[in-house]
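To start, the structure itself, in structure tokens.
Here the complex is missing a single protein chain, while all its other protein chains stay put.
To keep things simple, chains are lettered A and B as they appear, and every chain counts its residues starting from 1.
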Amino acid sequence: MLVTGIKSKPVYAPLRYDAGGRYHVMLGQEVGEAPLLRVLGDMSGSPEALARTRVLYVPLRAAAAGAAPAAAFGGAGVADVRIFGTTAALLEAFRDLLGRALMGTRLYVAGPESFIGLAMKIALEFNLNKDEIRAEECGTRARRVYCIHCRTTTENVRTNIVTCGGCTRSLLVRDHYSRRLAAYMGVMADAEVPGELPPIREVFA
Amino acid sequence: MTEAATIEVEVTAIDQVTPLIKHFRLAPVDGGTLPAFSGGSHIIVVMHGAARAHRNPYSVLSPPNRLDAYEIGVRRMEESRGGSHFMHDSVRVGSRLQIAHPVNLFGLDKIARKHVLIAGGIGITPFLAMLEDLYGGPVPYELHYSVRSPEHAAFLVRLRRREGGRVHLYCDSEQQAIDFEALLGNQPLGTHVYVCGPGGMISRVAAVAKDCGWPDSHIHWEQFSAPPVGDAFEVFLARSRISVHVPPDQSLLESIEAAGVEVPYLCRGGVCGFCQTRVLEVDGELLHNDHFLSEAERASGKTIMPCVSRARCRSLLLDL
Partner (left out) sequence: MSTAFKPDETFRDSFTFRNSEAAIRRFPMPFPEDNYMYSVNIEPHTAGPPGSVTEFPIDIDEHYVAECKERALVLAAEPLRFQALPHMMSAQWDCLELIMESLARDYPQHFALARAGNRWHWINRPLGINRHFTFGEASSLDRQPLDFITRQAQGDWVVMDQREGDLWTEAGMVTTQADWSLDFDVGMTFKEWHGPVPIAHELGVFDRALKFLLNLRLGAPVRRLNWTMTVHPRLDTSPENYPFWGPDRAAVTALNAGDLVNLRVELQGLWRLPRSNAVVFSIRCYLISLRELVTVAKWGRRVHRVLKNLHPELVDYKGLARYRDAVVEWLAPYDDGVPTTPGTAPE
């Protein structure tokens, strides 16, 4: 069974401004602020594009909250900046925004993969495809893991083997990734010989 | 690729629906039903003319749930190499033709949130069948149909009767034109646009859509190029070890087929890329007329689509 090197694992690239888009929606979580500011920097010569740009950002860490991020995005020339207290609130606002958005919209997502995955899942509902979405992974590599046996998703997984939050089996985390579930596949690690487990290591720091 | 067998059909009805367009009904000679198909499909019609066979692609315009016959619309082309003239002048009720199984290179996107259909002239035909698939479904759609003048608006009565306000007609003669900027600049996310009509219309829609920020994957178009006429040339088929003469009014693909060599094809209109063939040598210039090859592929001089492209040369060596 292939564990690593699986082609369904998403490949991310540094965010770049896509001048082909007419509207720009930017989502950021945690350290995702920096890549978004970089894209906005690339747009500094296009005030019309900046005027058609919306930023939705959730800082997560208390230290980063408050007025600082809003000021940073505002300083980059974006008028429409919304800062959220939770990821769930951001995603709800994002879904609402896509419901009213027009063709020509480009989506930029910056943050940990778990955040990118949840944002992409919503984008898929609106038939946005790979040509309309850009994502840059930054921050924690912790994974969402879907237990193939009991269908529970365990969040924030950092180790090669994780105890399922649903059925408590020891799951081996594979690179096989579902965009629909925004999660990696977890499969019982010691099914063939109970207790025969590889050393547990932190691999998704 | 394996080829499905061709189907023998008989022409059971012909209508002159506009000054330039004839509407044909093709029923299976054995009286059974024809294969089911999806809106946007085309068939290749094989016509056995006096001098040679023509194989032209035509969109199936009849409802996909009506399989006792297929209907097609044929516009008389001014610079026809014979196919459309043959259909207009030589085919009668009772004539026998052969057709291939339908192929769909212009299908509806199944997860689109809205469909915008844009037709110019004879380009209405694939949409007639597509509308059947859309009618009554949950996804909104609209049709924008542009013609020279009201008398050229084929199938309009039938369209309006059912689709009502979803059909928007534009007549050149009344100085009406589709405002592509307004149309494409104001569509909800997840919309797909489909265009079939003259080359100029297709490139205009593509350019405006791109300008409005639409990605290519949301822009669909179909235009079957008729193989253009050109100077005669010689082609040598390296693997078959035969030489073939390509006369001015016959395509490279037709000439190769006439010499008894089979080349796999789907659309015969420069769209699908299926007949793409490796060029081993050419002592002149390749004249690419397809819509498939990239600029880089054209520039390489190593590949050609024999269904519509030719060469200006004394001889051409192909890997066939």
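Just so it is clear, a contact is a pair of C-beta atoms (placed from the backbone, for glycine too) under 8 Å apart; a residue touches a chain by one contact, two chains touch by 3 or more.
If you're wondering where the values come from, they're calculated on a predicted model, not measured in any experiment.
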Considering the full assembly, with which of the depicted chains is the omitted chain in contact?
A, B
Out of B:62, B:84, B:104 or B:187, the sole contact with the unshown chain comes from B:104
Filtering B:35, B:49, B:199 or B:284 for touch with the omitted chain leaves B:35
Those residues of chain B that touch the unshown chain are 1-5, 35-38, 41, 64-65, 101-104, 107, 109-111, 133, 217, 266, 272, 274
By the contact definition given up top, give the residues of chain A that touch the hidden chain.
1-2, 5-9, 124, 129, 146, 148-149, 151, 169, 174-181, 185, 187-188, 191-194
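Everything that follows uses one rule, which is that only the chains that are shown with their structure count from here on.
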What is the distance, in whole Å, between the centres of chain A and chain B, each centre taken as the mean of its C-alpha atoms?
42
Parts of chain A lying in touch with chain B, wherever the complex brings them together
20-23, 98, 101-106, 126-132
Name, in rising order, each residue of chain B that touches chain A in their complex.
109, 111-113, 184-191, 210, 212-218
